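One chain of protein is taken out of this complex; the other chains stay put.
Labels run A, B, C and D following the written order; every chain starts at residue 1.
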Amino acid sequence: MGESWALVWGLRGAVVLVVLGVWEWAGRVPVNFAFPTATATARAFAELLGSGALPRAFGISAQAFLLGYGAAVLVGVPFGLLMGLIRPLGRIARVYLDLLITMPMAALVPLVILTMGVRITSSALIVFIFSMPFLATNAYGGVRDVQARLYEMARAFDARWLQILRMVVFPSALPMVLAGMRYGLSRAFIGLVIAELLLAPFGVGRIIVDARSVFAFDRMFAAVLSVILAALLLLSGLQQVEARLLHWRR
Amino acid sequence: MVGPLTNVQRSATHPLGIAIRGVSKAFGRVRALDDITLSVEAGQFVAIIGPSGCGKTTLLKIVAGLLRPDAGRVEIGGVPVTGPGPDRAMVFQDFALLPWASVLRNVTFGLEVRGAPRPVRHAVAQRVIAKVGLAGFEHHYPHQLSGGMQQRVGLARALAVNPQILLMDEPFASVDEQTRRLLQDDLLTLWADERKTVLLVTHSMDEAIYLADQVFVLSPRPGRLFRIIEVDLPRPRSSQTTRASAAFGRLVEDLWGILKEMQ
Amino acid sequence: MVGPLTNVQRSATHPLGIAIRGVSKAFGRVRALDDITLSVEAGQFVAIIGPSGCGKTTLLKIVAGLLRPDAGRVEIGGVPVTGPGPDRAMVFQDFALLPWASVLRNVTFGLEVRGAPRPVRHAVAQRVIAKVGLAGFEHHYPHQLSGGMQQRVGLARALAVNPQILLMDEPFASVDEQTRRLLQDDLLTLWADERKTVLLVTHSMDEAIYLADQVFVLSPRPGRLFRIIEVDLPRPRSSQTTRASAAFGRLVEDLWGILKEMQ
Amino acid sequence: AATTARKLTFISTVNRPINLPSLIGLRSLQQDGIEVEVRELRESEAAVLAVAQGAGSFGTGFHAFFPAVERGAPVVALMELALPEFVLVARREITDIRALHGMQVASHSARSTQKVLLDFLLARDYPTVVPDFLYMPAGSAARAEALLAGSVRAATMDISFAGIVMRRAPGQFHILLDMTKLPVSSFYLIARRDVVEQQPQLTRLVIRRILESYRRGLSDPTYWVRERGEFFKEMSPAELEAQIREVIRVFDSNGGIDRLRGRGAIDNIQFQVEARNIAGPAMKWKPGTFFHPEPLEAVLQQLGRR
Partner (left out) sequence: MNRVARGEGMADGLPTLGALVALMVAVEVVGRLDLSLFLPTFSAVARVWWQLLQAGPLLGAALKSLVAFGIGFGAAAAGGVVSGTVLGRFRLLGQVFDPFLNVMMSAPLVAFVPVLITVFGISDVVVIVTVFLFTFFVVVVNTRTGFEGTDRRLVEMAQSYGAGEVQLFLRVYLPSALPAIMVGLQLGVVNGVKGLVVGEMLLALVGLGEFLVRYANVFLITHLYAVIATIMAVALLASYAVQLVDRVLIRWK
């Protein structure tokens, strides 16, 4: 067991090294005058961090993100739960949520820009549109998948409606809701990046676009990677929370 | 019994009888039950057996008050059933435990629903958990227990609300046969202890004859009462004395004969 | 038997005996089997019983050639087992049917793997499907069948390759007791028809005694051969005659006594 | 004239009426047996990058052209395609530029040419005025509509759209700040260095046809409307003509030769430094780093200066 883990981690490390190596090599050749090396990108990243530009930018992006994702959670989860509790509503709303999930919502961005201009709220709206359907769909699925026998058990013990909600439905839906929050988060980040790139005004997107407009591609790479890093950090954070809340699943 | 419990655990001093009168139930076109009339005396152990789909579960749910019959009615201690009540508790085939709740929380579920204060809940839970042999497992989660132990939790949960009637739907169908035998004996001991009326649904002829005073055989499509078998084996029963007896073997074979007839 | 089949279905004219000699097997720290020695005479029906985790499945897989023992060996008809072979076929607890294949394709699976031409496959399949009572269901998919019917498919698949030895791992554990009884009787009839050596793993004392000539009882942790019970009930057996007999009841109770001892 | 290439890709940003003259010039290369494919990109830097990477031989170079060269992109500016075409339109009641301080002003994006021009002018003349920019990275039409709808009270836009705004709501709006008066170039015809070196004939031909189009249109703007072909079909001819007439003053019939060399070139670079588009000081830059006026000079020799 221990050995095989050492092997697995060793190989993972090797994969990372190979990727970095190829990147560095491609930047040195260079494949393209615009393509920065890994080291240049690392340097730019350190600079952006050191100068405080990146933290500041993240501070701004975070506002749009929290506004959009927060609203999506506050609206999507209760709405999804409601859909699960009121079946006809669920069946109808489900179809529209499916459409929102299937359709490339990025196509709506120009419309958002035209109607709202570029403000924090426009970015937030895009983040909202991207993540809300997942949150609602999962909450809905969570309620819908409550095992019929648990309902029945609770009813057999003469539980009242609110008790069933509190003691059976919500805890039972929690894993799905949390999974939805995680997936929604990942989608929200996609929305944020699209908003930042297409609207390009405030946060990290601004660093990316500014860097690009002055052809500082090392800086642009660094900013891009920092967004991805931030997304992954947040996601793993949420995963921790999830693991803690769902300790009963082991 | 502890004093303050009385308002929660309504006196189970005397078990109640069940009277099922002309009950019918259809699901769309499927006539699950057709004019079932039978009665169970207070304190009796009664088994219901029949092929798959003959309406056993449906009948039990109607008695539990989870389903309304299309026709006929069920009376418990002479009072018509209108819904679930504290006089009945159910034990389920697949245990129906809350996976996110510890053994303790699962066992106290019924009491919590009925608003019993925490110290009362815990006192009662300790007692029934010990009774089903799970002392020390209070803080385990269902997935950490074997199937047999999970069903003990289900049993403890039903006992915790101290009902006069236990309704059991194939409670031992999901555990292996050796474990099942142990659980059956435990159930007999429990039942001897606190006389309750028991209505047990099963597929197992052996189980029905071994446990019950009376076996109701249902026939399918539509579900009808097909035969009543009186089990006059002496009590207390145990595997050695009861199962090894010729009378037991004969009763099981008779039952098998009846069931085969219907297939 | 049809002529052209012989090269595919190697002559099953005479059943083969099984000799298990000093077999041990460990999974990491778990000693699943410890020095098991037992032999099964050709044409005998043998049951293996024991508590959960005592290594019954492991032993069966070793005989099937799916697992290699850490020590000891298995001989079939005097020839050491080195892997799966056409002389043995297995029947699984949860049927192990290919959900995407029709009954026909499932039944012919073993023949297909062995490269039997299509007409041969179909001829054989028709015969065994009829034998297990599934004629007319050739083009159904597993999910369209009840549990009992699915296991009949599993049985037909094993019979199709006409093995000398049938290895059955709790074949009837997943069906309800009434269906199980029917399947048991069918199995007895089949076995009487085409004498094969049968090694049946089960949890059910009743089943072991009812079907087998000999019951091997394993004890767990580590899995050891604990006791051998000779079942001298007369054949042919049937529920009425066999199960209702006092001897049967006594044998089952003895077995239960042995198993309870180990728990 | 004989040429080596039969097909030529021209990289542009999203076309606006201001691009029409050069597009018509490019299309007239047909007469020389050269088919021109115009590819539009969203970002001005993308256009420069595309040319630098060889996705096309020629293209338009906006603001992003200078930092691209600074970073080593192998491209040069061959001629000026337009002077600044942007104005700041505001509601009539806003008469003082100082009133813009803290006011919401719609502009394209943070580093767009129009925004940089405005920044430059404000920094030079009104250093204390800091507007609250609202970015609408769509075309001028969108900002014009926002202005008309009352969502903002001032916006930067193409001069051609200023006319539309004032025609649609007579008396309500005016041009508060005219950036077209700045003596710097707005965007250029750019090409990769190796194309210029290896295909001098082609280079000259492209410049020449564009210049010819400019000259004919400058004397008669309806020429452009007549020759538009596939371009701007969703606009009525009258509408297009009106818009073209608004922008006519940003076209130079000599291809901006005086801003590609000598004093003008230095001023142009100076502006880029002051706009913090490239690192200073301006002295360290030689005009030849960015501008390559020789082909244009040759063409002007053929056609004569106007």
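Simple rule for what comes next: a residue touches a chain if its C-beta (ideal position, glycine included) is under 8 Å from a C-beta of that chain, and two chains touch if they have at least 3 such contacts.
Predicted, not measured: the structure shown is a model, and the values here were computed from it.
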Missing chain: touched chains present in the view: A, C, D
Residue of C:Gly28, C:Gly78 or C:Pro99 in touch with the missing chain, whole complex considered: C:Pro99
Touch with the omitted chain, as defined above, among D:Ala50, D:Val225 or D:Ile269: D:Ala50
Residue in contact with the excluded chain [from A:Leu20, A:Leu74 or A:Met103]: A:Met103
Residue of A:Val8, A:Leu49 or A:Ile86 in touch with the missing chain, whole complex considered: A:Val8
Residue, one of C:Ile129, C:Val161 or C:Ala244, that touches the chain absent here: C:Val161
Where the unshown chain meets chain D, residue by residue: 11, 14, 16, 39-43, 46, 49-50, 53-55, 138-139, 141-142, 144-145, 149, 234
Residues from chain C at the interface with the omitted partner, ascending: 61, 64-66, 83-86, 88-90, 92, 94, 96, 98-101, 109-110, 112-114, 141, 143, 161
Chain A residues that touch the omitted chain in the full complex: 4, 7-8, 11-12, 15, 31-32, 34-36, 91-92, 95-96, 98-99, 101-111, 113-115, 137, 182-183, 186, 189-190, 192-194, 197-198, 208, 212, 217, 220-221, 224, 227-228, 231-232, 235
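One rule holds in what follows: only the chains that are shown with their structure count from here on.
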Per-chain CA centroid nearest to the all-protein CA mean: A
Inter-centroid spacing, chain C versus chain B (mean Cα positions, whole Å): 35
CA centroid of chain A to CA centroid of chain D, Å: 39
Interchain centroid distance [CA atoms averaged], chain A/chain B, Å: 49
Chain-level touch network, classified as line, ring, star, complete or other: line
Interfacial residue positions of chain A with respect to chain D in the complex: 32-34, 110, 113-114, 117-119, 198-201, 206, 209-210, 212-217
Residue ranges of chain B touching chain C (in the complex, touch as defined): 51-52, 173, 176-178, 181-182, 203-206, 239-240, 243-246, 248-250, 252-253, 256-257, 259-260, 263
Residues of chain D touching chain A in the complex: 43-45, 48-49, 52-53, 63-64, 67-68, 70-74, 106, 109-111, 134-138, 142, 145-146, 151-152, 277
